[in-house]
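Apart from one protein chain that is not included, each protein chain of the complex appears where it belongs.
Labels run A and B following the written order; every chain starts at residue 1.
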Amino acid sequence: MLSDAAVQRIQEIVKEYPNTKSALVPALYVAQRDAGGWLPREAMVEVAEELDLPESHVYSVATFYSMFYLKPIGENVIQVCTTSPCGLRGANEIVDCFKKRLGVGLNETTADGKFTLMEVECLAACNVAPMAQINEDYYVNITEERVDEIVTMLGRGEKPPYAEFAQNLKGAHPIAFTDAELGIDVSGIKPADPVVKKEKPAEAAPTEAK
Amino acid sequence: MKLVPAIVKGMGRTLKHAIGTTFGDESITVSYPEQEKPRPRRFRGRHILNRYENGLEKCIGCSLCAAACPADAIWVEAAENDPQNRVSPGERYAARYEINMLRCIFCGYCEEACPTGAVQLGYDYKLIDEEGRQHNWQDRDDFIFTKEMMLVDPGKGKPDPLSEALDERLKQNPNHDRVW
Partner (left out) sequence: MPDLVTVTIDEQKVTVPKGSLVIEAATQIGIDVPRFCYHPKLSAVGMCRMCLGEVGMPKMNPDRTPALNEDGTPQIAMMPKPQTLCTTQAAEGMVVLSETPAVVKMRQAVLEFLLANHPLDCPICDKGGECMLQDQTMAYAQGHSRVQDLYHLRRDLDKDYLLSEFITLDRERCIQCARCTRFLDEVAQDPVLELVARGSRTMIDTMSDPPVDSKYSGNTIDICPVGALTSRAFRFRSRVWEVKNVPTVSMIDGSGTNIFVSQRNETLIRVIPRDNEAINECWISDRDRFGLEYIDNDARLTYPLVRRDGKLEPATWDEALQLVTDKIKAAKEQRGANSIGAVGGPKLTNEGALSMARLFGDVVGTPNVDAGWTPTITTPGKPPATFYEELEGADVILVLGANPNEELCSLDLRLKKAAFQRKAHLINCNPYKTPLDRLARQSLIYNEGSEVALLNGLAKLVHQSWTAEPAQTEALRNNVEGRAGATAWIDSLGPYSSNRAAELAGISEPDLRAAATAIAGSERLFLLVGEDVSPAVLSTLQNLAALKGRSDYLVVLHPEPNAVGVRRAGLAPREGGLDGQGMLDATFKGNLKVLYIAANNPLHWAADYDLAQRALQTAEFVVVQTLFENELTEHADVVLPAASFMEQDGTTTNFHGKVQNLKQVFRPRERRDDDGNTLSACAPDWIIFTKLAQLLGKDFGYTRVGDWTQQFKALPALTPNEVRFTPVTYEASPAVAPEGTFQLLTGNLLYDGGESFPYCDRLNRVVPEPFVYINRADARKLGIENLALVEVKSARGAVQVRAKLGREVKAGTVWMPRRLRAVQVNRIIEVDKPYTAVTLTKLQDAPPKETLPADMHAVGVGEGTPVDMNISTAVVP
């Protein structure tokens, strides 16, 4: 299931940590990229094999973090924070707005496969509530009018000007960590088409090599 | 001296009935079995097992009646429901439910213990079956009443608030996969 490049990358990541358990999150991240933006069971099993960890442990970690997706997702993932401060500043109305605009419920993907809407817990940007994480960028001080603009632009394949909003962050990190900042080099790994399931490559040789 | 009016009152009532039965058509005894006396609303007779309105059994085979029974007269064996072919709502039903009527002392503890209002002590005191036929007593085993002998049609049970509440609850649970 995992491509050779991904397996190789995981093996490199493992070397950077004192034990394989510590390498689990970045390894899963690579696997998610490789498997088409989400983590199928086979990918988790392979990561477990690569890191010599119990499969259940990998599963436990993958389910804990909201940025690991265990179901196929759309091109754009909209994660709206609805924890108390955002909630007080009207996050639930923003969620409703997104729902209406996209025509989907929570944890659902639009029929065209473009958007997945989710609700998440605190993303540590309470000073600019209400806010949402869209793909890997923070969109802050979202108003109901902005929702329409964001969705329209994303739908056209453009990136809404998140930096403009982010100026309000005042010292806080404007965006989520990029892959580079995390030290995860996924340049060699091309995100696969999220909808079409990849075929299993014939007897992956790297499994033998370890 | 206060007793005197009370005694007079009491004797008066006695006298009234004495005259009524002797000279009038008042009667205290009834000519059983042609006639029967009406039973009070909370009379404790032979057990019945209730059903929900849609015909599912209320009994879930929890054995709490057997645990409460001071005479050890109840035997319950439970089994798991098949969702396609339910006997009762929820996961569990009574595969066997037997009461030994020779042991039963009709105390009503089983009714108290029942969490679903399934078992009740009904109005029948003659230990007859549903159609009013006399049971065929020949053996001690014949006094062990089985589930089939005690089950009654929906709505035939004694009025009971718990039972009614559960009827309502079941309507909100179309899959019948839960009791409470």
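The working rule: a residue touches a chain if its C-beta (ideal position, glycine included) is under 8 Å from a C-beta of that chain, and two chains touch if they have at least 3 such contacts.
This is a predicted model, so every value here is computed, not measured.
Participant: Which is it among A:10, A:23 or A:58 that touches the chain not included here?
Facilitator: A:58
Participant: Considering the complete complex, identify which of A:19, A:84, A:107 or A:152 is in touch with the unshown chain.
Facilitator: A:107
Participant: Of the residues in chain A, which ones touch the absent chain?
Facilitator: Against the missing chain, chain A presents residues 40-42, 44-45, 54-60, 62-66, 68-72, 79, 105-107, 118-121, 197, 203, 208.
Participant: Take the complete complex as the reference. Which residues in chain B touch the chain that isn't displayed?
Facilitator: Contacting residues on chain B, toward the hidden partner: 60-64, 66-67, 77-80, 90-92, 115-116, 177-180.
Methods note: only the chains that are shown with their structure count from here on.
Participant: Give, as an integer number of Å, the spacing between the C-alpha centres of chain B and chain A.
Facilitator: Distance between chain centres: 62 Å.
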